[in-house]
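Before we start, here is the structure in question, set down as C-alpha cells.
Omission of a single protein chain aside, the complex is shown with its protein chains in their original locations.
Entry: chain A
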Amino acid sequence: MTDWPQIRPAGLDGLLVSFGDRLSEPANRAALAFRAAVEGSGWPAVQECSTSLVSTYLRFDPLAETPQALHDDVQTLLTSRNWYDAALPDGRRLWRIPTVYGTEMAPQLDEAAQEAGLSARDAIEHLSQTRVRVQTIGFAPGQPYLGELPEAWNIPRQTALTDSVPVGALTVAIRQLVLFSVSTPTGWRHVGQTAMRLFRPESDTPFILRPGDEVLFPQVTPEELENMRTDADGGARAEVLE
C-alpha cells in the first residue's frame, strides 16, 4: 500500500483522498473514518464532505483557502494515524429487506445466474443468504452499493442498458448489489424486486440506509411482497448492530 493514500485535485474546489484503486474493506473503512475526521476538524473552508467506495471527497471554497493550503492540512491529518485499521461507523444496523427473486418482477435473474455459472436456485440462495454491507451511497439519492458477494458474482455490467428498472429493484454486477432508489436506465442486471423506498423526501428521515449498515435480502413470494407494499418500509426491519 505504499502508493496509497493519494490526494488528488478534483477541479479547483475539490480534493479527493483515495485509499486504493480497487474496492477493499480496509480502504472502504478508511474512507469513512477519514471523512468523519475531516468533519470533526471543522475546517472553515470545507463546505461539504462525502465518501465513495474507497475515497473521501472534500469540497471547499478556494477563495477562502488555497488548494495548496488545504492539501497541506489534509496531508497532516492523513499521516496522523493508520486509517486502514479504523473501525466501522457507530450506530450501524442490520436490515432485512424482503425480496422477490426472478419472475416477471425481476426478469434478469436467470441471465445473471448463467453469467455467474450458477443454477437459478443456487443464485437465489447466494443472494438471499449473503449478508452484504452498504459500502457507499451514491449515484441517486439514498441508493446503496452493497458488497461483497461470492467470487462467482464477479460478472460484468451489460453493455446495453436496460431502459428502466423500477424503484426498489435489486440489481447485480461486479460482486456488488445496487438497490435502486429511483427509476432509471442501468447496465446492472435486475435480479430481485423489493417494496423498499430508499428516498422519502417528504419524511423526517428522507434517507434510510447509511454506509456501514448491513443488509440481508430474504426471499418472499410475489403475493407476500404485494401485501407488504402498504407497510412504510416495504416489510423491511432493522436491528441495531452491537
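Quick note on the criterion: a contact is a pair of C-beta atoms (placed from the backbone, for glycine too) under 8 Å apart; a residue touches a chain by one contact, two chains touch by 3 or more; residues count from 1.
By definition in this document, contacts and distances are computed from a predicted model.
Undergrad: Not counting the visible chains, the remaining one has a UniProt entry; which protein name from "Sarcosine oxidase subunit alpha", "ABC transporter permease", "Biotin-dependent carboxyltransferase family protein" or "Peptidoglycan D,D-transpeptidase MrdA" does it give?
TA: Not shown, but named in UniProt as "Biotin-dependent carboxyltransferase family protein".
Undergrad: Tell me which of A:Pro26, A:Pro67 or A:Pro166 is the one touching the absent chain.
TA: Going through A:Pro26, A:Pro67 or A:Pro166 one by one, A:Pro67 is the residue touching the chain not shown.
Undergrad: Quickly run down the residues of chain A that touch the omitted chain.
TA: 8-14, 16, 21-23, 35, 47-55, 57, 59, 62-63, 66-67, 136-143, 145, 181-182, 199, 201-202, 206-207
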